[in-house]
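In this view, the complex is presented without one of its protein chains, the others remaining in place.
And now, chain A:
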């Protein structure tokens, strides 16, 4: 095992990590707000909307993400009639799948956060003359976010690892290059390198969330 060999497999894998990181960022940035909207929909007094949101969350959490990705990448184009318009770029399709799926998980996390907020908080805000919007943005959401942080951190680490599912829809990412090198060179080394790269990513993410948690501790 030479240093040169190590560098020669590391470069394409780091290149592949870009896809992994890009997917992670897109998924997290879009699914958190979408998840919050879903939470609001679930809590809505408009019953049909609430029902639809609950069914959506149930379906998304109750089926494998891999299945959802396969449906979006390979299933949608097969729908008679409209299928030809549903052929998406693989990476775009994967992003869509991740956002739709993770939004459901984040919605559940936020819902838990909302449930943990005492009804006295709403009452105090109301008596102080805050309207619904002010109560939500100034009182409820900051507390909900703080309560949800540890779970958000957990889910984000899972998301990093789930990016490996890109492999299944043939988007070249970290794992893809590892597998290629293993097949080509008959060595286990690339798998360990891949593992190490994932560990570095999850470590950085964990440190980041620990930092936010410390910043938003109100004690």
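As a convention for this text, a residue touches a chain if its C-beta (ideal position, glycine included) is under 8 Å from a C-beta of that chain, and two chains touch if they have at least 3 such contacts; residues count from 1.
We take it that contacts and distances are computed from a predicted model.
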Protein name, per the UniProt record, of whichever chain is missing from view ("Ion-translocating oxidoreductase complex subunit D", "Succinate dehydrogenase, cytochrome b556 subunit", "Transport permease protein" or "Amino acid ABC transporter ATP-binding protein (PAAT family)"): "Amino acid ABC transporter ATP-binding protein (PAAT family)"
Identified contact with the non-displayed chain, of A:7, A:82 or A:127: A:127
Option from A:88, A:139, A:168 or A:182 whose C-beta touches the chain left out: A:139
Residue numbers in chain A that touch the chain omitted from display: 118, 120-121, 123-124, 126-130, 134, 138-139, 142-143, 146, 216, 218-219
